[in-house]
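Starting off with a structure, shown below.
For this depiction, one protein chain was excluded, whereas all remaining protein chains were kept in their positions.
The block that comes next holds subunit A.
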Amino acid sequence: MQVAAFLAHLKSAGSQPAIVSDEGRFTYDQLHAQISVYSAELAAKSVSDSCVLLVDNYSFNSVCMLFALWLRNNVVALSVPKGEEQLAQLAGAAGARFSVIGGTPELVVVQHANPVVPPTVDGLLSRHQPGFIVFSSGSTGPAKGVVHSIAPFFERYLNAEHCGAILAFLLFDHIGGLVTVLQALATHGTLILPNERSPQEVGRCIESFNVQTLHVSPTLLNLATITGVFQKWDTSSLQRIYFGSEPSSPESIQRIANVMPHVQLQQLYGMSEIGVLPCRSKAGDSAWMKIEDPNYSLRVVDGILHVRGATNMLGYLASAGDLSSDGYLITHDLAEEHEGYFRVTGRAVDLINVGGKKVFPSHVESVLMGLENVSDVVVYAQPNPLLGQIVAARFTLFEPESLEAFKVRLYQHVRGVLAQEQLPRVVSIAETPLYTSRFKKMRHPGVLAQS
């Protein structure tokens, strides 16, 4: 589906509320009008048929700008505000000719000289097809840009489940955040924008704006439950909760079901490379899922989940990605299959998922190795009931040092250098080497515990 046709569909909702926040209440008519205004401004500045880095958070204006950029046949790389150097890196990696910086009343467009456009992006631009790029990690390590055409997403969400008023809790530059916008608007629902990402804000928004659908991580649900969010605020409007993006324990899901028996809990499976799949949970066990949309097919090969569907990525910025010979995306997620249902049991690689934020062990290790008296360090995921996983670090030292004293030095060393989710919360000192006889780091905590 073309952008103009999708926008005509949005306009047909007329005076219904499209976007609501403390900033105001905006109808589909207003949404459509503002998109037209931005489109004209972009045309005047020749921001068309280009790769564009859009730097913004959720707002009425940022959503309008996103659609206006697509209407001008741009491929939009998404980023929340970051440091200048990081944004320059993202613009360079994507081959952006322009950056559009949001958050100000005036349209701020920065032009980049002589961008080198990656083949995946160039393919879209040469066919005058709008698209988007999401970076699979932001500040937590080397950014990996995933390139998509937008048209299959429009098709997918025109046929999506009606969500009513849905809270836009996931990040603006995250695939989950983007599809929340598309599902809300394509089904003529209402996108509710929070002021911040916190469990209490979720409760406040549900009560203030009669939120019917949440799309959040299991960690958020768990934190909201243990801090009494669902008791403090009136959440009677809530009808369904989508959760995904990280492993979830059956105990914590059951706990939420106990607190809110009237709410339908729906586990989803998705990743930047394929979007969020239309899943249906097995009765009584939401961990087992089935895809009933004929546009998608799944299979488990050697314990790894393979997916093929309309919203598969076109490729990464720097490579084609892992595809089977028959076009399935090899997800590197460990999965099981039983009677047509599948269940994801973990990530095959060593990424650490701290409350939905991904942390690259190698990046943290590189910082920790700069600490005086450290001879080696291995960083690995430690399971945690509150956050899913936390970062653990095991060190070997040149000279003996007490753990207490070492931790004080460590905390002073990493403060302001590592992001909060990257900080090692479990710290230990080992007497034995942290690598195998083949000189590979032992990241599995079970192996480390025995060493």
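By definition in this document, contacts are C-beta pairs under 8 Å (C-beta built on N, C-alpha and C of every residue); 3 or more make two chains touch, one makes a residue touch a chain; residues count from 1.
Heads up, the rule we're going with is that contacts and distances are computed from a predicted model.
Within the choices "3-isopropylmalate dehydratase small subunit", "C-type cytochrome", "Carrier domain-containing protein" or "DNA repair protein RecO", the name that UniProt assigns to the complex's undisplayed chain is "Carrier domain-containing protein". Remark: the omitted chain is touched by one listed residue; of A:G14, A:G103, A:G228 or A:G340 this is A:G228. For the chain left out of this panel, the touching residue among A:A4, A:V301, A:A318 or A:V408 is A:V408. Here one chain is not drawn; of A:K11, A:R255, A:H332 or A:K358, the residue touching it is A:R255. Residue-level contact of subunit A with the missing chain is found at 200, 219, 223, 225-228, 231-232, 251-252, 255, 258-259, 354-355, 384-387, 390, 403, 407-408, 411-412, 414-415, 420-421, 423, 425-426.
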